[in-house]
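Below is one structure, written out as structure tokens; the observations come after it.
Shown here: the complex without one of its protein chains, the others still in place.
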Amino acid sequence: MQLFLQQIINGLLLGGMFALMSIGLSMVFGIMKTVNFAYGALYMVGGYAAYWSAELLGLSLLPALICAFLIMFAVGAVIEIIGFGQFRGNDDASLIFGLGLSLVLKGGAVLAWGSQNRFIGDNSAPAIELGPFIVPYARMTAGIASLALIGLIYLLIARTGLGRTFRAVADNAERAQLLGIDPRLINVAVFGFGTAIAAVACVLLTPVYSLSPAVDDTALFTAFTVVILGGLGSIAGCLVAGLILGVIYTLSFAYLISNVAPIVPLLVLILTLILRPQGLFGQKERLA
Amino acid sequence: MSVYFKSYNRRAVLRGGAMLGGLTLSTALGSRVANAAFDTTFAPEGKIAVGTILPLSGGFTVVSQPWIHSIKYAIDEVNAAGGIKVGGETYQVENVIGDEQYSAAGGISAFKKMAADGVHYTAGYVSVEAPAAVQGINERSNAMMITGITGKDLIMTNNKLRFYEFAVAQATAPYHALYAFNELGIRRAASIELTNTWGTDFHLAFARTFEELGGEVVNRSYLEASQTDFSAQVSKMVAAKSEMLYIIMGDGPASAAALQARNGGLADIPLFAEGAWGPETFQDAGGAKNVDGTVYQGSRPYVFWSDKHSELSRKLNEDTDLYLNNWFWHGYDSTKIVLWAMEEANSLDPREVIEAIPVVAEKRRDELMIRPEGAIATANKGVFLKIPLWQSRFDASADFLNESCLVPVGGEQYQGLPGWMPENWAGYTSDPKDESVNWYPTLNEIEAMRKDAGETRMPL
Partner (left out) sequence: MMAARLTSRTATDASPRGRRGVRTGHAVFGTVLAIAALAAPQIFTSGYALDVLVTMVLNAVMALGLAIVVRSGRMSLAQATFGGIGGYASGILMMQLGWSWWPAWFASGVAGAAFGLLLGLTSLRLRGFYFAIATFTFSLIAIQILSAWRDVTGGLSGMFGLPIPPDLFGYDWLDPRVYYYFGLAVAVGALIVCWLCTEGSRFGRRLRALGADEIVAGSIGVPAAPYRILAFAIASGVAGLAGSLNAHFIGGISPADIVPSASVFILVMVLAGGAQSLWGPVIGAIVLTGIPEVLRASAQWSMVLYGVFLLSYVYLFRDGLVPLFQRLAGSLTGGGATAAVAARADAPAPGTVRPHAHYRVEGASLALENITCGFGDYIVLDGVSFAAQKGEIFGVIGPNGAGKTTLFNTLTGIAPMRGGRLLLNGAAVRPSPSGMAQLGVGRTFQHPFVLGNHTVAQSIRVAAEARGSIQDQDYLDWVISVCDLATLLDLPTDRLTHYQRRLLTIAMAIAPRPALLLLDEPLAGMDETETAELKEKIAAIHDALACTILLIEHKIGVVMELCDNLAVLDFGKIIATGEPHAIARDPVVIEAYLGA
């Protein structure tokens, strides 16, 4: 029983990490309906932005994180302006643009930075013992960051004027334009923000997963799974789906043979696609 | 009228297609397809070609890059010393590099392209998949495979042109068990293994001896090459009160598994490691705090530093930014063994060269860094190098560029432990699927076999 509870805790922590990995995509997907196949690659590049900031400028973790946030905001904005923004309304073109960009970024990352694992700062933080349960420090940080970011974005979108503007654009770009909002500007801001959040997630998860050009696949697939399961554009759905997925993942690894276990989360995704493509929190609860 | 709606007449098109298809086949077959006449010139353009088949990119370059360079350095040294003298001619050696891509398809396509270009010696192979695939066709192409990845379903299959140049799991893993039980007093062991023949062999070879000694494997977990999260497995190990963790995976997820074990409640227990662990892997696993003291079996040059080390270490670091590891040394020495065997056999034909390997391994062992005890020539399974290993622990504080990262541990019996199975082991003559064979003898059983075979333990 105690082991089972420990596994649930593991699952929830992992779920928090999954959610953290997915917030950036969820925002962009939810507000702009943009299918960003380059999300994983941008997440990975964001990690390197922090890594090189730390290495080259000798920054510690927090300044490096801020540095990466700013760099990736700019990168995201540029990609929106010259890339996705050009293809709005043409899903196939966005999809192919994203695929192309991710191949270039990933191939380029290996060529430029090598494929060895990297860490930012110290990654040997110990586990925290809560009674009989063990909570790895890095995972707890990631989980808390995940909750905080999701809460922040929820408040930003649900409670502030800027959030109302975002929602107006999400609901109806043309009408928003009539109200004097420039949807292009909002899109650039949202995409930049989403990309920067992805970078933050990558940095926070580096102590657990380390950083290498290969982290993009996990991030991309996890984020898509979480967003689809949670429902397009639902920030709360992102958290709930992340937690559900984390628990399912952990329990299948705990109680199934390890080569069968990875199939379970995939089955969850494909069943969601087949039976409830709008996800758990589908359109009804758009964006909050 | 309505000419614009008359499509191509479908029947005409089909007829045309059929004709074109027929034409294709008849031209093809009419053009005298040469019948599997393979190149028997072993040194096209006066050069002996040695191919390296290793991943050129991806998560395994930390292992493959030093390996690629070690083969190159060995060849450069042989060339600089005047090349290879065979049949009164002197040949220079050329190194061709192919991308294994850590997959069967990558390995085999690299191999095929080399074989087609007249390469008869291929070295490398870091995955299980690629050598397994190449083993199906290397004899057909009269090309030798120089490989060092253990696993009975991989290296105990029939292949007369395979030169196995590293330690086998059956022989070495029992020493881990002995060391853990006797020296560290461990009674409850957990292991996590890669799900293939390589991982299975290490686990079973370890478990048989550990259990015979009176220990218990309380948790056996598996990992996948693409796995990133191990928290579920780690918690089970914690719950099973494991006193050590045996990580049977050398690259990719190995460091993540170690790191997550350390951070997930196994902060203090000894770690044992298998596979390609170099300074980088150790660092990835969380640096000094996490992996200092990890128990690992290194070959001689990996444990004892010499001037040669300093020279090659600096060269490698300049070329690749990486450090020496086990794989560097066996790539380096096995290349030299094969090239010298050509001179010994006075032939460039791999079928004859492979027969000379045991002689070379014995005769020139002092020129080799790994100091082999000769080699075992089997009837149908090629040649197995007899390579000694040292039970060691990882020293995180070492200066990786200028000294070894391994420190020998344990008593005399762990020093230069035999990394090969004795010649009279039934495994050398049996099908790996034959369940009547004792594929994972305990250390006692192995020692008994050695006695019967008249093998003496090698000197330190």
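Letters A and B mark the chains in the order given here, with residues in each chain numbered from 1 onward.
One rule holds for everything that comes next: a contact is a pair of C-beta atoms (placed from the backbone, for glycine too) under 8 Å apart; a residue touches a chain by one contact, two chains touch by 3 or more.
Every value quoted in this text rests on a predicted model; they were computed, and no experiment measured them.
Chemist: Checking the contacts here: which visible chains does the omitted one touch?
Modeler: Spelled out, the missing chain touches these shown chains: A, B.
Chemist: Among A:103, A:128, A:152 or A:179, which one touches the chain that has been omitted from the display?
Modeler: Of the candidates A:103, A:128, A:152 or A:179, A:103 is in touch with the missing chain.
Chemist: Which of A:5, A:179 or A:263 sits in contact with the chain that's absent?
Modeler: A:263
Chemist: Among A:209, A:224, A:253 or A:281, exactly one should touch the missing chain; which is it?
Modeler: If we include the chain that is not displayed, A:224 is the one touching it.
Chemist: Considering the whole complex rather than only what is displayed, give the residues of chain A touching the chain that is not shown.
Modeler: Touching the chain left out of view, chain A contributes residues 35, 87, 91-93, 95-97, 99-108, 110-111, 221, 224, 228, 257, 259-260, 262-263, 266-267, 269-270, 273-274, 277.
Chemist: Which residue numbers on chain B touch the omitted chain?
Modeler: 1-5, 7-8, 10, 13-14, 17, 20-21, 23-25, 27-29, 31, 33-36, 56-58, 99, 101-106, 108-109, 112-113, 115-117, 128-129, 132-133, 135-137, 140, 153-154, 195-197, 224-225
Heads up, the rule we're going with is that only the chains that are shown with their structure count from here on.
Chemist: Can you work out the whole-Å distance between the CA centroids of chain A and chain B?
Modeler: 38
Chemist: Report the residues of chain B in contact with chain A in the complex, numbered from low to high.
Modeler: 57-62, 195, 221-224, 227-229, 231-233, 235-236, 238-239, 255-256, 259-260, 262-265, 267, 280, 284, 286-290, 321-322
Chemist: Given the complex with chain B, which residues does chain A contribute to the contact?
Modeler: Chain A reaches chain B through residues 2-3, 6-7, 10-11, 13-14, 110, 114-117, 119, 122-127, 134, 136-139, 208-210, 212, 214, 218, 249-251, 253-254, 257-259, 262.
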